[in-house]
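Heads up, one of the protein chains got dropped from this complex, but the rest are sitting where they should.
Here the chain labels run A and B in written order, and each chain numbers its own residues starting at 1.
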Amino acid sequence: MSAQPRDLRRRNKAARISRASGLASGKLVPHERTADLLRAVIEPGDILCLEGDNQKQADFLAAQLASLDASTMRDIHLVMSCITLPEHIELFKKGMIRKVDFCYAGPQGGAVADLLASGKFPIGAIHTYNEIYARYYIDLTPRVALIAAAKADRAGNLFLAANTEETPAIVEPTAFYDGIVIAQVNEIVDVLPRIDIPTDQVDFVIGAPYPMHLTALFTRDPAAITDVQILMAMVAIQGIYKEYEVESLNHGIGFNTAAIELLLPTYGEELGLKGKICKYWMVNPLPTMIPAIESGWVETVFSVGGEVGMERYTAARPDIYFTGRDGSFHSNRPMGQLAGHYALDMFLGASLQVDIHGNSSTVSKKRITGFGGAPNMGCQPMGRRHPTKAWLKAGREANPGPGSIPGRKLVVQMVETFQAGRVPTFVESLDAQDPSIKAAMQGVAPVMIYGDDVTHLVTEEGIANLGACHTPEERTAAIRGVAGYTPVGLKRSSADTASLRERGIIKLPEDLGVSPARANRSLLAAQEIKDLVRWSGGLYDPPAQFVDW
Amino acid sequence: MEKFQQSFPSKPVAWPASKKWALSGVVGSGNLEVLIEPNAAAPASVSYAVETSFPGYKDSWLAALGDFASHYAVGGTTITIHDQGASPIVITMRLRQALDLLTSAKP
Partner (left out) sequence: MSRVPYHELKARERIAAIVDPGSFSEIIPPPERVMSAYLPKLGIPVAFDDGIAIGRATIAGKPVYLAAQAGQFVGGSVGEVHSAKLVGLLKSAARDRLPCVFLVESGGVRLHEGSSGEIGIAEAIRAVFDCRAAGVPTIAVIGSDIGAYGGMGILSACCDFRLMTEHGRIGISGPIVIEKWMGKEAFDSSNRALVWKTSGGKTRFLLGDAEALVNDSTDAVRDGILSLLSRSAKPDLAFVKARQKFLQERLDTFGKTPDPDAIWAALGVRDVAAATLAEASEFVESFAPKKP
């Protein structure tokens, strides 16, 4: 038998490392030589992973990559969570990318749509976060991973500080399948506060000339919360949080959820709900959670990422947040998403469009945004086996058959019937179902959350309990019943709506004991960022754009 | 400015003896004010008078006003509205708030 080599990847890795040998001293490479390093270790055809979720970006490495020539950097299969920077778009404009698999493109949604229309955005698929991390172990293992860390020591160990996020999820599969890990760091020090990634898993470290890009993505200014959002928040608290005794939950980004968080110490307290609901959270360290935490509502918060400005507050609250031996905050995106899937009573989030089946999406022809974590958080966990009160109650309402799981996670979509500019949220058919979009995605429309998985829809009209609807027609009638004066809503039959209201499938604010006259901003525990700073005893450091005093 | 009036059947309101009128909202951009007054002459219908500086949305108005009349007991009232471009969302909320202010125990 001929001696066939079985370690081709390992040999190839060694060859790449040796091409870069003149550039590094140990594992450290001077930042001026970054472009040379990338040219040395990346080969055409590689699966390349760029770290960047919607908060933390390896932006120096992205810029260096984008500065390369398309003749040396070509045929790349790009895998990454979030396409957020102009430098990412540059890679496509230069024709470097053969295929892209990603999760979210929010800030670059318009640019991506333009690229797609001109045939320069070859999509593999849009994923939810844990899905792409899972594929890093199956068929999308990165050959080269460009990541970001807060600090490194001279041996190449990495400290991730508050924004751990997805770094381990990228590094582990790459490191253990003979890929190359290159880290940009803010600072190189003698001793790290703690080691988050050991040097064994790191090949090159670059002290970047500027700190990594970090967005305060989850900070919502309470001053922007409207009366309508407060009414909806009161409705949600009465009709869902209290009704189902929601103890563990995740809030999607938005002003609706910020309103709920800020109503707990006031409205929630009035209803006697402290200690009964909202105890265990999977959310980022949101500033709008501070009043509820200080008022004793919260047992624990685990996070997928950090939040700029919350470093001192989280470090001072180790009974609430997960912190390392060094005393500072720790987050983990894949584990947070996993917790969000299996370990929560409820997910509550928003969307831009909802159709008459309850499907929702944020994708349109003008903006290809993708999904982020929503598909994972907003779906039914069919592998779950442990019961809670909320899970059992929602399950009973769904009336499952003998071959079906007896419990349901509460998956709540909370939307106003109109978006800005009187654009209806409710549509007969999603923009995402447009043929040109489906064609770009192998015939599968990019639906973010499927109607079959949704248990409740909350609008300013009230709540529709879709989980208790037993036919598709009933579900559509319930959606029309709370779709207000959108074209979808105007098609409702008053007889159907009245019958659904009688059965308790549609509930108006008054049915829930919510007094609309009380829906105003004075009910919020904090009306502005300054109030949050005061609630935190001065521990919250809002980013400059939020400081107006 | 667009002005119109419309009546709808509605279950009779339980008008509290202690109140003579109720007002919700404020005239401002994207907002409206709603005044509810008693109209004993027509106990089984609500009579709306609307003045709006955003013409062209009458169908949307009538749908919202009609729904309010059928979901709530406001027969025997006149409801006068001054509007400056409120969305149907805000319109419905202010109507509900006016009725809430009328029927609540607070003076």
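As a convention for this text, a contact is a pair of C-beta atoms (placed from the backbone, for glycine too) under 8 Å apart; a residue touches a chain by one contact, two chains touch by 3 or more.
The model shown is predicted, which means the values in this text are computed figures rather than measured ones.
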item	value
Touched by the hidden chain, restricted to displayed chains	A, B
Residue of A:R19, A:R74, A:R422 or A:R521 in touch with the missing chain, whole complex considered	A:R521
Where the missing chain touches subunit B, by residue	1, 20-21, 23, 26-28, 31, 33, 35, 37, 51-53, 80, 82-84, 106-107
Residues in subunit A touching the chain absent from view	265-266, 269, 291, 294, 520-522, 525, 527, 530, 533-535, 538, 547-549
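The rule we apply is simple: only the chains that are shown with their structure count from here on.
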item	value
Length of the line joining the C-alpha centres of subunit A and subunit B, rounded to whole Å	41
Subunit A residues within the subunit B interface of the complex	227-228, 231, 416-418, 422, 460-461, 484-485, 490, 494, 508-510, 515-519
Complex contacts: residues of subunit B adjacent to subunit A	24, 60, 63-64, 70-72, 87-90, 92-93, 96-97, 100-101, 104
